[in-house]
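One structure below.
All protein chains but one are shown in place.
To keep things simple, chains are lettered A and B as they appear, and every chain counts its residues starting from 1.
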Amino acid sequence: MNEARKDDTILDVKNLQTVFFTNSGLFRAVDDVSFNVRRGETLAIVGESGCGKSVTALSVMRLVPDPPGRVVGGSVTLEGTDLLSLDEAEMRKIRGNRMSMIFQEPMTSLNPVMRIGDQITEVLRLHQEMTSKEAWAKAVEMLRLVRIPEPDRRAQEYPHQLSGGMRQRAMIAMALACRPALLIADEPTTALDVTIQAQILALIVDLQKTLGTGLILITHDLGVVAQTAQRVIVMYAGKKVEEATVEELFANPKHPYTRGLMASMPAVISFGAKTDARLNEIPGMVPSLTNLPPGCAFAPRCSLAIDRCRAEYPPLQEVDGDHFAACWRATELVGAP
Amino acid sequence: MGTSRVTTINFDNELRRAGAHSTHGWRRLLFLAQRYMLGTFGLIIMVLFVWMAISADLICRFSPLSVDSAHRLAPPDALHWMGTDSFGRDVWSRIVHGARISLAVGIGATALGSTLGVIVGLASGYLSGWVDLLFQRVTDILQALPLLVLALVMTAALGPSLPNVIIAIAIPLIPTVARVIRANTLALRELPFVEAAKSIGMSETRIALRHVLPNTLAPLIVLATAQLGSTILTEASLSFLGLGIPEPYPSWGRMLSESAAEYVRTAPWLVIFPGVAISLAVFGTNLFGDALRDILDPRQRG
């Protein structure tokens, strides 16, 4: 890595490991995951439910519920500060200030008995020296920034008076109020309708460009990834299985799981395709994290699996410039699926 | 960084050895017992009381009713482990036999109250309409009165006898159980599997019995266990006030009331042992009930 790029890095996660202790056993929700996010860049983390993408985000925020979960290894460095060594009080100064998070469900993420304006004001006054009047003015300005019509009036309203899309906008306004270096968005549009999703995604990308915020976008939707991200991490069963730039990943996916995901999507390209054509499916199901197979976790569902895959976990290797995949047969896979 | 570090931490084996992965059988029970220590303690207390009640005649040297005027108010010794009362009756033997009464009333009243509560709650929640309205208002009235006062009035009206005491304690339980079952039924009624049952043409009664009722059992068991302690306490209170199980049957509550005022200074064992018995029994069921709630609560499931 050259110096210029290093300076640009706002978040550096190395060998992150998070485990959960539950009634049915212990499992590694995040197992040895490393990545970084640069200023103004969007990194997408893709995977299906239970792959560890949300726990990765919570680990970075140091919000993993303990018990049952705990970060047991690795390092998380935000703007040069090692977050895992901070105490809770110091961590609170960073959350909502230097990095913030928006969640899938905008209704439960907002306090139902506080006015929207007050909730944004609260965040501002927590982290910045401001009179309540200044903070309120800033809150209204933030609401205008996220393109909520009549921000003066909306600031006076309660969450239940807003629609789902408006609530998610208010959440974004709150998350960006202190101009954080990093924004983590965990399935921010999954609960929204497709026309509203388009509005919100456009807004997030737009704001991120103007403010220079680093963005981690967690999603299961490859369409959303293609439209918003610069770099992509694919996760499966708690591990990072592939990482590449978005163009490279879609043009030349190297992990059979990534290829399977792309092939199984009824894509817009198939609009107008022959009626009742079958989709390419990935057989079987995601293995239980408490009972992972030895070797590659994807091997039982993989049509390319060889004996080595079932015995030995493949290390993450650079298969091409800036393209990493954890598969013994990655180099044999060329082109789009 | 071309390749990534291979993980070395391995907790899995540790936990597998501890039985965390077993989903059934003894190892699972053992694992739960370790996790819910207090609940296990409660269960042990409950099992001890049940064992005492069942084998009462085997573990006592004296009949709880036999009067021995030569040994009146004897302090605890090798012969009378917990001393004797003012009639010379063996306190240990009365406590052990009293466990029968306490458990009979506790289990009997809880079972009766829960059954009736389930019927009322299910009908109320599933039929809704005027049935629901009627049941709801009656429950409101019942709940407005304190449990003990209600039980007092009932026993006074019915006369003190074992079945009457059970009925008197069971009736105030009905509204509590009915409320929980009704709330559950209302929630279950909206679930797709009930709609699916409708769409295959199943009758309402059959849906209520086959699809709704079995799904209210877990909260019911938790509730019933929690109620067990309070029914034991109510029986003791009724007997203390002279309206419980009639003489000469030994009841912990009456043992207290007979001796409390007169002998608390001169023969404290007459007060201490029944008191401890009542507290332990209630404490045990409550501990067990709490653990049961945690285990059966689906949100706790990993």
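One rule holds for everything that comes next: a residue touches a chain if its C-beta (ideal position, glycine included) is under 8 Å from a C-beta of that chain, and two chains touch if they have at least 3 such contacts.
The definition used in the following text is that contacts and distances are computed from a predicted model.
A chain of the complex is left out here; the name its UniProt entry carries, from "Glycolate oxidase subunit GlcE", "Peptide ABC transporter substrate-binding protein", "NAD-dependent formate dehydrogenase, delta subunit" or "Molybdopterin synthase catalytic subunit", is "Peptide ABC transporter substrate-binding protein". Partner chains of the missing chain, restricted to those shown and counted over the full complex, are A, B. Interface note: of A:R39, A:R144 or A:H220, the residue touching the hidden chain in the full complex is A:H220. Contact with the chain not shown here comes from a single listed residue; of B:S86, B:Q136 or B:N215, that residue is B:N215. Only one residue in the set A:G25, A:G74, A:G165 or A:P180 touches the chain that does not appear here, and it is A:G165. Mapped onto chain A, contacts with the missing chain fall at residues 48-49, 163-166, 193-199, 201-202, 205, 220-228, 246-247, 250, 260-262, 264-273, 275-283, 285-286. Contacts to the hidden chain, counted on chain B, fall at residues 191-193, 195-202, 206, 210-211, 214-215, 217.
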